[in-house]
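Here the complex is missing a single protein chain, while all its other protein chains stay put.
Per-chain numbering from 1; labels A and B assigned in written order.
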Amino acid sequence: MSEVKKASEGGQPQFDILKHYTNLLLTDSEITMPVAAIESLVALVDACQATTVSEFISIIEGGSDTLKSSVSNAISLSAGCDLFMRYIIQTLGNVGDIASCRDYLRNNGRLFVQRAKDARRRIALLGVNFVRDGMTVLLHAFSRVVIALLLEAAERGVRFKAIVTESRPSGLGKRAARVLRDKGIPVSVVSDSATGYAMGKCDLVLVGAEGVVENGGIINALGTFQLAILARSAKKPFYVVAESHKFVRLFPLSQYDLPFDQDIITYFTDDEEAARVEKEKEEKKLKNIPEALARNDGGIGGDNLNRAWGERPLVDFTGPEFITALITENGVLTPGAVSEELIRIWH
Amino acid sequence: MPPHDSQKPKGPAGKEEEDDSFILQAVVLTDSFERRFRPITHETPRCLFPVANTPLINYTLNFLADSGVEEVFLFCCSQAEKVEAYLKTTKWMGDGSPFKKFQIIVNQKLTSMGDAMRELDGKSLIKGDFLLITADVVTNMVIGPALQAHRARRAKNKDAIMTMVLRESQSTHRTMDRGDKAIFVLDKANGRCLHYERILPDRQRPFLSLPAEVLQAPTISIRDDLLDCYIDICSQDVPALFTENFDYQHIRGHFLHGILQDYELYGKMIHCYITRKDYIARVRGLQTYDAITKDIVSGWAYPICIDHNLFDDMDYTKTRNHIYRENDVTLTRSTLLKPNTVVGAHTSVGENTVLSGSVVGRQCKIGENVKVDGAYIWDHVEIGNNCEVGKSIIANNVVLGENVRVMPGAVISHGVCIAPGTTVYGDYSITTTNGPDAEEEQETDAGVVGEGGKGFLYEDSESDSDEIERITASRLPRQKRTALLTIMDDSDSDSSYVSSSDESTFSEVSSASASRRRAKKSKQKSRMSINTQRSDYSATSNEDDPDESFFKEAYSSLLTALEANHPVEVAALELNSLRMSSNASFDLVRRAVATAFVAQIGRLTSGVKLADVKDIVLAFASQWHSLAKRTVFSRDDQVELMLELQKASLGLGKDLGTRVFAYTLQGLYNDDVLPEEAVFAWQKHPKGHLNNGQEVRSIADQFANWLAEAESDDSGDEEEEEDDEEEESDEE
């Protein structure tokens, strides 16, 4: 991992933020990237010896950039980083002196992280009302918060069924199915091409989000967009379940406005060439998972491993017009309300 | 009871005309002095029966609270301690009680409502007009208008002592108690009750005897569609009158009757307040228990709805199709709740179990693959796997083993255990006790509850004959969808009321009125005959009369038609309309046709040589066969027609009769009214050989034999004929 080396060579000899971040992801399969990022930055603040404001900020920014650059798709990670940066700047603006600011952050760092983690639980408690007895829920990919919500519903004796799309190329749908089936929930896994076919059988679509953007739309695993379009044409409610630390400072207008490149559409004239590239991709993916870490994981943390090592699932953008509402720990918000909230923070 | 003020906030009284010092009191009787719910009432008093999982008395007290009643006097007789213990747990007697005074009067010696009223009079608790009600009434009524009407009448005339609150309904309505219906004769102008007559289930008289005075009112209305729940607004005079007449027991049968009858003596008047919009019903027996539960479940008693959680500890939510679930109900994924189902808290239901149209209480355990349809299951009941439970009542703490079948109509009382694999038949009432007064406890009857079960068949020791009747009655086939619980109820009548002495009261009334009638005969027509044929209770009325009269009328109209050579269609139409109007059976129609045919043929052939009879008869048959055809729809009908013809022919004497019968048969055979098989069936039919039937069958027998020989030749035709017949019957 070239980025890892770069980071350790760079600015922070005492504290390797990337290592801290990676460890967090690997040791706790339930943690999400933005929370891990905030936690790492808090640790960085803790370790930071800077004496001037500008030095302090540049160290934090550096750490943040390191984290962002470590992954190919830094949507949700950057949400955490940006939020934290914004917060630090505001704190500094109010307090004006680094020492007390650092004390404050040090004192409250754990609390921030805990609150972020609690958000999932709060969402589950709030969103469980959406799942009613006898319903069929359509899911896409694997979202911890969606799963938490559904497990809460199952816990309360709501008798629902779930249809999960396979969500290729990541194939995370199967993982979601495994977790749900584990709790006795009947789950059907359908291929992504069967989404339109399955739509008529469901009452509700629930998806997570990598990031919630400023216009109230979401960035989520590839296939979410088509799901949203289908849901809309079938007049099924399409709900996004996301913690508010996933709100990111982006304003995409289309699929191709995302701040990174995704290797999704590639043209070939030569069939063999195409096959070769395909094969290389596979190999690269396998190579990316160090053997040493593979034992750590019974499959459940596979996604974390991918994330830790920079492999991100492909994503697409779903506009606010397709979203019925977003279920966050602060309540059920319309895309418009989310948009306003985001704009308020950064402008 | 806390007689201290419940500290209700005070505001100016709602309506100006109200006298501020007036305090509305209510007298509630928890005992019905009936035995309809035995054996369950041995352990749970009727007012604590769960209706839609809430003890019945709550509905009544809720009504009183809504009506602004401030003082409640509750008369308890049997199992008073249970009623009292229960009420102490409720808000009615607690701190937030809507009543300022709630007094329970316990007297084990009470045997009737009359006793209670006399006791009430003795205690002089009543300060003014009060509400008299039994603790088994479910209503969403607002008493205000009725109360105002009563008080306005009282202000004008102190003799208007009582107002009965009645709900307009239909005599066939499911909430009408089949065992206690009555006809009210009212003065239409002011709602005064002029005459009251109870319709007993075994009523024989299809008419109503009215005393002459009744007809002095300019307009009277005679109604059998009033649902009487025994909600009365009474003045202080009412208890006093009970004391005065120590033999009054029943408030309708005795008190009302007496007051009406002895108007000259007392000069008291009783009025009715008839409401058309409120829900009023009273749990009298199993039939009304069933009906009222259904009404509540499907929202007819709005706002008394299960999901409104009106009473202390309820926590129901409703989903579509009237399915109600309380909190903490455990259902498996394959559990199916069908429409109109209520499931109480902490109940668990196993895999593949289907509940439909049922009420399940709290903390029940229902196993796997169980089918429950229309049952009333109370609390703490355990039902094993693969059971089938039909429309029945299963009281608290009953255990049904695996594979038990409970047939519709069964009543399983508290604590009974049914061993696995046992079938509980619809006419069973199973209990574990004969009541607190029983001298010895009865042994478990393994033949009823199976080996290892607990309980025995309940027999009502006080009225064995009733019991036998009840069982046989409930074995009757079901008449209607609702009939199940109905049947059980019909013969199970009010014991204190329908006593023999009571019957004599009724006959006295009618003889008294008859004597008055004689006296006033010259002045006015005093007796009204009301044809009760259309009403529900006519099933038990004399069936011969209308049938006989129909036959006569049909016969004479047919004979006229035959004589005057009316077109067949006209005659048929006339016959049909006659049949419809008197709702006669086709048997009667056939008899009329056969008799008329033979009579007419007899006329045509009188004085004719026997040799010519054949032609005349065949000509007659070919002219009128289609009339006969309209009366037969099946093989049995055809045979029946021949038997009737045979019987009628007897009247013509042996020679002529034999010929007329045989040739009529032949003629009808020729005209496809009677196929060969019918003739063969007739030949074998025992009735045709009876008595003197032999006399007229000789030629017909020959004809039949001839047909039998020819059968092989024209079997094809025969099939066609059969087809025709079938078509004919399909059309009908």
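Note that in this section a contact is a pair of C-beta atoms (placed from the backbone, for glycine too) under 8 Å apart; a residue touches a chain by one contact, two chains touch by 3 or more.
Here is the rule we go by: contacts and distances are computed from a predicted model.
Asks: Unshown chain, UniProt name, "Translation initiation factor eIF2B subunit beta", "Trafficking protein particle complex subunit", "Centromere protein Cenp-O" or "CHL4-domain-containing protein"?
Replies: "Translation initiation factor eIF2B subunit beta"
Asks: With respect to the chain omitted from the figure, which of A:T27, A:S58 or A:S100 is a touching residue?
Replies: A:S100
Asks: Of the listed residues A:I98, A:I229 or A:I345, which contacts the missing chain in the full complex?
Replies: Candidates A:I98, A:I229 or A:I345; residue touching the omitted chain: A:I345.
Asks: Spell out the interface residues on chain A facing the chain that's missing from view.
Replies: Here the touching residues of chain A are 83-84, 87, 90-91, 93-95, 100-101, 104, 107-108, 111-112, 115-116, 119, 126, 129-130, 132, 244-245, 247, 324-325, 328, 330-334, 336-337, 340-342, 344-345.
Asks: In the complete complex, the non-displayed chain touches which residues of chain B?
Replies: Residues 6-15, 18, 20, 22-24, 62, 65-68, 70, 91, 95-96, 98, 142-145, 147-148, 167-170, 172-174, 225, 276-277, 279, 295, 298-300, 302-303, 305, 308-310, 317-322, 339-340, 481-482 of chain B touch the chain that is not shown.
Everything that follows uses one rule, which is that only the chains that are shown with their structure count from here on.
Asks: Please work out the Cα centroid separation of chain A and chain B, and write it as a whole number of Å.
Replies: 68
Asks: Which residues of chain A touch chain B in their complex?
Replies: Touching chain B: residues 133, 157, 159, 186 of chain A.
Asks: Which residues of chain B touch chain A in the complex?
Replies: By the definition above, chain B touches chain A via 319, 329-333.
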